[in-house]
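Only one protein chain is missing; all other protein chains are in place.
Which chain is which? They are A and B, in the order written, and residues in each are numbered from 1.
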Amino acid sequence: MRVETLAPSCPADGARRTTASVGFFRLVAAVAGKDVRVELRSREILYTMAFFAVTVAVVFSFAFVRDRKVIAEAVPGIVWGALAFAATLGLGRAFDRERESDTMRALLLSPAPRLAIFLGKALAMTAVIGLVAAVIAPVSIVLYDLDVGRAGGRLLLLVALGVIGLAVVGTVFSAMLLRVRARDVLLPVILYPLLLPLFLAATRGTAALLSPTGSTDEAWFWIQFLVVYDALFIVTALWTFEALVIE
Amino acid sequence: MMIVRAALVVIALALPRMASAQDAGAAAPPVPAPAQPVAIDPPAPVAIMPRVPPADPVAAACTLPPKDDREARAKFRLACATAIEDDADWQADISTRFERQEHERAAQAIRTNQRHVFWAYAFIWIALAALVGVMWVRQQRLNGEIARLNAQLKAIEAEDARRAKDKAKDKGDA
Partner (left out) sequence: MKRALVPVLAVVVALVLALAVRQVFFIAPIEANQLYWNQKIFYFHVPCAFMLFAAVFVCGVPAALFLKTRDPRYDDVAAAAAELAVVFGAIVLGSGMIWGKAAWGVWWQWEMRLTTSLLLWLIMVGYVLVRRFGGAGADRLSAGLAVFAMVDVPLVYFSVKYWNFLHPKAEVVSTLDPSMKLAFRLSALGFIGLFVLVLVTRVAQHRGVRALRDVRERGLDAGILEP
């Protein structure tokens, strides 16, 4: 896909520059596509994550039942908590696969820039976690008798932003922990304190959108907060990823 | 085959339900729902001693209206407050009267808080002391490690020196 913007004096440089920039995004798409395709083929992580999330949600629901209904205020917390645990599980497992088949080293040895690899992986994790969220959503609507109709679009936006934040931060740290022995336990230790503001915003936003007394101003505030959160952490991740993953 | 099995299971589960529904519809005569207990308000409290305003008009003016009569209470309080503001002697009398209570209350608050302040500061000093202690222990360990390394190096140097001397002696002999 070469764009014909060759400068007359240095045709070679111009061509290299344009192919490089187009090539970057193609690389990102290639990495992301590979991960998603591998995952969809076996669906191991997807099924286990989705089932785990639903199980966790059910377990927590039992803790918060009153008069045969789950306490309405507890629902956003339960749902996001379940998503968080499932995401940690999935992140650990996704990179396990890379390590087992030693493809991470191959990926890093390839001429692809690290950034492209990171973005591709983050995109793939977003898709996977997003799919899990897509499973939890109808399950929780049914289990907790949620009335979503009015605020459907904003809720979708909120969930998307939350999932993106989860995926980006999770990808950075699980890539870093690839060769560490204690990675299963260190990933939550590192991830959860950093992600607390995201969960705070997500649960408050979800509560504001779902409850009949919630204010749309509050919901918009939290959505904007999540935008800022995601932007800040994506930039930080892009800056530090090169230095952090050198296998 | 699977579909047929599934269908059979569904039918098997559904039949008894349909049967019992029919039975219930036909057999049971309509039974009136048990009467709900009617809520009866508790009787209004009757005053044992009816409130008779005292004969003295001054005392009457100073009688506190009953608690539920909020408006009267508010008016009463306002009247008393303006009266107190105008009368300096009364103010002095009131402050001496309630000073002791205030003092007791503040003293009690201080007594409880003192304990908490003591424990908070104690906690802070203990934490800082623990920090210094841990650093001291680490430093000792570091010094020990350095000493051990030095000893090893010294032993190796002594060994080398001895070997060199032996070699020189052999050479000297030969």
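The rule is simple: contacts are C-beta pairs under 8 Å (C-beta built on N, C-alpha and C of every residue); 3 or more make two chains touch, one makes a residue touch a chain.
Keep in mind that what you see is a predicted model, and the values were worked out from it rather than measured.
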{"item": "Partners of the unshown chain among those that are drawn", "value": "A, B"}
{"item": "Sole residue of A:Leu146, A:Val169, A:Leu210 or A:Ile223 that reaches the chain not shown, by the stated touch rule", "value": "A:Val169"}
{"item": "Sole residue of A:Leu131, A:Leu177 or A:Ile223 that reaches the chain not shown, by the stated touch rule", "value": "A:Leu177"}
{"item": "Among B:Lys67, B:Arg97, B:His116 or B:Lys171, residue touching the chain not depicted", "value": "B:His116"}
{"item": "For subunit A, the residues touching the chain missing from this view", "value": "169, 172-173, 176-177, 179-182, 185-186, 189-190, 192-194, 196-197, 200-201, 204, 221, 225, 228-229, 232-233, 236, 239-240, 243-244, 246"}
{"item": "Residues in subunit B touching the chain absent from view", "value": "106, 109-110, 112-114, 116-117, 119-121, 123-124, 127-128, 131-132, 135, 138-139, 142, 145-146, 149, 152-153, 156"}
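FYI, only the chains that are shown with their structure count from here on.
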{"item": "Distance between chain centroids, defined by C-alpha means - subunit A, subunit B (Å)", "value": "35"}
